[in-house]
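Following this message is one structure expressed as structure tokens.
With one protein chain removed, the remaining protein chains of the complex are shown where they sit.
Let's turn to subunit A:
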Amino acid sequence: MNAIFSRGPLLGLRLLLAVLCSVGLMVVDRYTERSTQLRSFLTSAVSPLFYVASLPETLLSGATEQFMSHQRLLDENARLKETLLRQNGQLQLLGYLQQENTKLRALLGSAPLTDGQRLVAEILAVYSHPFSHQVVLNKGKNDGVTEHQPLIDEKGVVGQIVSVGPTSSRALLISDNTHAISVRAERTGIRTVAEGLGQWDLLRVIHLPQSADIRVGDRLLTSGLDGLFPEGYPVAEVSRVQQDESQPFMTVYAKPYAQLDRIRHVLLLWPGARLEDVMDAGEPN
């Protein structure tokens, strides 16, 4: 117990060291390029913890599926079949439209938009802090996942990959407040940027002048101008428009289509046509 009396200055020194180390880490993580690698490494190092932490939930949902009655399974099966049929029908039309679109684009002399590859990934963990909206996916470098790859679910854009480990990867959601996405209003074609606010159901649409034509209910789609997200995927619906003449810009909020707080599965996209390829293809004309 005599150590206690000599601990005063020693503790202070330790705190100083800890603070210096933390500040060093923050600077490295925030302001250098190396941080992505570091993060990827750390993510894969702690991924067993995520697996263990999600074990109770997995067991619980597994048990629910076990005890699901036969009748309910049949019902679900029938419903899924119906959905599949309906969507296949729509896909046939889409195939035709795509073909027509390609032809028209060829007539106009612009580069064709190619279809990309897709991969379904499961959400392993949702980062729980309100200051960081990120998810961990169960697909990594071994499945061909790369950084900045866009992510969608059945309703709309979810986010993009920020770091990749061998078997898992981390994605930044569009609602994170370090994330911004280039969008276009479907009705008027106005181009703008939607940035996250750290809230699950709210995005802010920025830099819209007072004269811009935008209303509540407008659909915002990806514009493809950021070179990351392919064009035309739904992002959010305008939920609130405030006009204040004393301000240079309108205050516009939008609600993401994707249910970011309860996603389980996402679709990874490999946009077939990268921006450079499109440029190259366009040059001969």
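Just so it is clear, a residue touches a chain if its C-beta (ideal position, glycine included) is under 8 Å from a C-beta of that chain, and two chains touch if they have at least 3 such contacts; residues count from 1.
Note that contacts and distances are computed from a predicted model.
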{"item": "Omitted chain, identified by the protein name its UniProt record gives, among \"Integral membrane protein\", \"Spermidine/putrescine transport system permease protein\", \"Imidazole glycerol phosphate synthase subunit HisF\" or \"Rod shape-determining protein MreD\"", "value": "\"Rod shape-determining protein MreD\""}
{"item": "Options A:46, A:59, A:80 or A:120, residue touching the unrepresented chain", "value": "A:46"}
{"item": "Footprint left on subunit A by the chain that the document does not show", "value": "3-4, 7-8, 11-12, 14-15, 18-19, 21-26, 28-30, 35, 38-39, 42-43, 45-46, 49-50, 52-54, 56-57, 125-132, 134, 170, 177-178, 197-200, 261-262"}
